[in-house]
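A single protein chain has been omitted from the complex, and every remaining protein chain is retained in its original position.
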Amino acid sequence: MKSRHLIDLSSDLSVSEWEEITNLACDIRKNIDSYYGACRGKILATLFYEPSTRTQMSFQTAMLRLGGRIIGFDNPANSSVAKGENLKDTVRVVGGYSDIIVIRHPLPGSAKAASLYSRVPVINAGDGGHFHPTQTLTDLVTLRHEKGTFSGLCIGLCGDLKNGRTVHSLIKALAEFPGNSFVLISTPSLRIPAYIKDYLSSIGSPWQEIDNLADAMPLIDVLYMTRIQRERFASESEYYEQRGLFVLDEKKMSLAKKELIVMHPLPRVDEIAVEVDDDPRAKYFEQTEYGLYARMALIMKMLDGQTKQSEALPRPADIVCSNPDCITQHETYVPGVFRKTGDILVCDYCDERAQL
Amino acid sequence: MKSRHLIDLSSDLSVSEWEEITNLACDIRKNIDSYYGACRGKILATLFYEPSTRTQMSFQTAMLRLGGRIIGFDNPANSSVAKGENLKDTVRVVGGYSDIIVIRHPLPGSAKAASLYSRVPVINAGDGGHFHPTQTLTDLVTLRHEKGTFSGLCIGLCGDLKNGRTVHSLIKALAEFPGNSFVLISTPSLRIPAYIKDYLSSIGSPWQEIDNLADAMPLIDVLYMTRIQRERFASESEYYEQRGLFVLDEKKMSLAKKELIVMHPLPRVDEIAVEVDDDPRAKYFEQTEYGLYARMALIMKMLDGQTKQSEALPRPADIVCSNPDCITQHETYVPGVFRKTGDILVCDYCDERAQL
Partner (left out) sequence: MKSRHLIDLSSDLSVSEWEEITNLACDIRKNIDSYYGACRGKILATLFYEPSTRTQMSFQTAMLRLGGRIIGFDNPANSSVAKGENLKDTVRVVGGYSDIIVIRHPLPGSAKAASLYSRVPVINAGDGGHFHPTQTLTDLVTLRHEKGTFSGLCIGLCGDLKNGRTVHSLIKALAEFPGNSFVLISTPSLRIPAYIKDYLSSIGSPWQEIDNLADAMPLIDVLYMTRIQRERFASESEYYEQRGLFVLDEKKMSLAKKELIVMHPLPRVDEIAVEVDDDPRAKYFEQTEYGLYARMALIMKMLDGQTKQSEALPRPADIVCSNPDCITQHETYVPGVFRKTGDILVCDYCDERAQL
């Protein structure tokens, strides 16, 4: 692999590695029993600084189905963290117990910071609203299975497109493949950030914004639904007025292509009516199973040939990141690192931009 | 098995299946090491919507002793449930990860509702005050071992007979076998429900009610003790006046047969004096071990030859259940189902009766 760790899909895996992992996931799905034992004697540690039972259970199941073992915590109030231990020490100690670490943490950049101090591979299972690469891998495996391709698709994305990290990451991933176009379905206040639209335009990927789901249904091959949290709407009245426009039900399904597939990262609340579950085009439950195979493939690939080792730390930059949530503001021993893009400096942990 | 799931002992297992499972449990007890590996590569998920460490640990140990693996949660506040996910979605997703699901939930009918949506077998580990079939299986395995029979026994049941579901279920189970009689020992306010006494009379099983434990001791072959919660007494003064009448101590033990066995579903608080623990007739600690073998036997039987599959949902009834705690009142997509007994309709989830 390009990197020993998986913090961000685009930075840490090449496109050919995505394909390799999704192909391996397909084979695991067909022959799951023959992979039992692939990680015999190995231990996966899940360090969940904020609870997320579903994600944790998916990683744990993946390791158990490979014949490995699991340790970890889901409640930092019970752990050494509550005694004031820093991230570095926790990662150093747990790396002495385990062969691979999965970390989820509320602060952006935390998984990257953890990886600096880890002698074993680190997988980012969500660092605040920043990255969640295994969800995107899950989405890719779902497309591979259900559509047979990553190319030539018209993808509708519906819900909170402003704050949804899984949406941003999926668009970025699919933009790597030819012939994809995007239909962005949301309220005016939850539109996708301008820089993503600019990026799509710059590479010639067609996109359009539509402000209700019904109009989008006939156009799309894939519908990616996400939760809209009530508090994300501009106002309470906007919520009551608008939410019906974005709820998927059988009536809206009747407007869609016969080959449509409906995806959702789950858990859903009420943005998809229960009646849709029986429509053969609904693939969100299958999607969580694909997520299991994706994580099995990833763990196998990351453990392959790895030995425990420490790497040299980067040289610290002269400036500090200005994002108050950035992990470097909370764990001050972590060396600041920035990359230059034009006359912009971008924090390597949280991707906050700073003018030079 | 009669059913793929175990929600209620009487509905889901035939009497010959009870005997098959208790016999298998006996063999496991004698040759436990030879069963290690019987569930190799299989995963059991424990979904505990209310905590019950003891029950959860017993199922987990059972699966581990069979060579299988375990996932699950015991704190729904940390899980997707806290984000508003419904029971159906949780069961669909976890069924994609695991081979068998154990569910405990505060609402009656919840395990039955969960089983409708599960592609893998579901075991009810307690749905509110409703059913707890593996406790009854545990009790049967204990009788098989310690008395060698399910028939011809005089069984004393002591404590809260009004609210104790394990007591109701055990009486119902033993009434299937010939020659059993029942001594019901409780305060007037905690008597067993009339319908159970009516049932025993209707099938010709002798029973009597006694309002203190000492008088019952000489009569019985089996004493089944349960906790009496202080708040169940009619009044605080009744509690202080009466509780001594129902506490088992060595003095009361001295009134009993030499072959008596004492059972208790545990945990106990103070309804059995610690001094009784050393009496060879005290079998409540052994009983928890029999529970382990019972659960091992059950898991083996339920996984045997099972493949993941979904079943058709029942057609919803025209009426809704009137029990405000019934799962169908809380998860409204669950189809109402009723069975007719005379001119009574009984809810298939929580067993609430409705006049036609």
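Each chain carries a letter (A and B) given by its place in the written order, and its residues are counted from 1.
Just so it is clear, contacts are C-beta pairs under 8 Å (C-beta built on N, C-alpha and C of every residue); 3 or more make two chains touch, one makes a residue touch a chain.
All figures in this text were calculated on a predicted structure; none of them were measured in a lab.
Checked against the full complex, the one of B:24, B:192, B:292 or B:326 touching the unshown chain is B:292. Touch with the chain that is not drawn comes from one residue among A:22, A:55 or A:98, which is A:98. Here the missing chain is touched by one residue of B:53, B:201 or B:332, and it is B:53. Seen across the whole complex, the unshown chain contacts chain A at 41, 43, 45, 69, 71-73, 77-80, 83-86, 88-89, 92-94, 96-98, 333.
In the full complex, chain B contacts the hidden chain through residues 33, 36, 51-54, 57-58, 60-61, 64-65, 67, 74-75, 266-269, 274, 277, 285-286, 288-289, 292.
Simple rule for what comes next: only the chains that are shown with their structure count from here on.
With centres taken as mean Cα positions, chain B sits 42 Å from chain A.
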